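Every protein chain but one is kept in place in this view of the complex.
Chain naming follows the written order as A, B and C, and within any one chain the residues start at number 1.
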Amino acid sequence: MINEEVKKDALLRLKKVEGQVRGIARMVEGEKYCIDIINQVTAAEKALNMVARIVMKRHVESCVKEAILKGEGQEKINELIDTVYRYSKK
Amino acid sequence: MINEEVKKDALLRLKKVEGQVRGIARMVEGEKYCIDIINQVTAAEKALNMVARIVMKRHVESCVKEAILKGEGQEKINELIDTVYRYSKK
Amino acid sequence: MINEEVKKDALLRLKKVEGQVRGIARMVEGEKYCIDIINQVTAAEKALNMVARIVMKRHVESCVKEAILKGEGQEKINELIDTVYRYSKK
Partner (left out) sequence: MINEEVKKDALLRLKKVEGQVRGIARMVEGEKYCIDIINQVTAAEKALNMVARIVMKRHVESCVKEAILKGEGQEKINELIDTVYRYSKK
């Protein structure tokens, strides 16, 4: 469950990513050097991954934790692992 | 060197990513379920990675190829490998 | 805390990865086609990532869960997030 602190942090980061994506579009529009464009794309990917990180941390601190405390943690744990290791399925 | 075809494709994809990022912000605003937010972030990361892919393909087809044909390919090859394998440096 | 089931599964997978790595060495020795070698390396990376996945799942089901139940979960949660999102540090 998102709280105010994570919401504020995530929205700020997402605003920045939006700006990065528009910046990349301007670089493409201006036919800038491909490797420079790709490096900016990688930076935006990393910034997005930070959003996933802070939201996941909050998720474990709230939803997963509460489910565990109620003795119903397994489903949340499975979901957490599936999300984090999405590229290596059983 | 970006050409018209790749420019058009990349700009279209970047527009979509911008929309995805705004959509994620709305999910955060609306305190949607964390895992759903994270899955949307992953989708936006993948869409960005596709932009890197099409720009890199064009780069190899133009800048790298021309440098090789002029007998000056090594620097471009080193740059290509550094960009693609950025998380595993020597 | 590793249990018998995860131990058996992980050891089996690690044995297979060892075999994959030796197989890649034979391909290199035999100067096989580079892309075929790289695809085998990627397969071995994925197999290793599966080991990380099953060990992490067990970790959350045991160490993290127990710490949460004892009211001492925060440190374990921070460690979990740091490990999983190692490429996107704050």
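Operating definition for what follows: a residue touches a chain if its C-beta (ideal position, glycine included) is under 8 Å from a C-beta of that chain, and two chains touch if they have at least 3 such contacts.
Only a predicted model underlies this, so the values are computations on that prediction, with no experimental measurement involved.
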> Where does the absent chain touch, in terms of which shown chains it meets?
Replying inline: B, C
>> Residue by residue, what part of chain B touches the chain that was omitted?
In response: 46, 49-50, 52-53, 56-57, 60-61, 65, 68-69, 73-74, 77-78, 80-81, 84-85, 87-88, 90
> What chain C residues would touch the chain not displayed?
Replying inline: 1-2, 7, 10-11, 14-15, 17-18, 21-22, 24-25, 28-29, 31-35, 37-39, 41-42, 44-45, 48-49, 51-52, 55-56, 58-59, 62-63, 79-80, 83, 86
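In this section, only the chains that are shown with their structure count from here on.
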> Think of each chain as a node with edges to the chains it touches; is that a line, ring, star, complete or other?
Replying inline: line
> What whole-Å value do you get for the distance between chain B and chain C if each is reduced to the mean of its CA atoms?
Replying inline: 27
>> Measuring centre to centre with CA averages, how many angstrom lie between chain A and chain B?
In response: 16
>> Just the number, please: Cα centre separation of chain A and chain C in whole Å.
In response: 21
> For chain C, which residues are shared contacts with two or more other chains?
Replying inline: 87
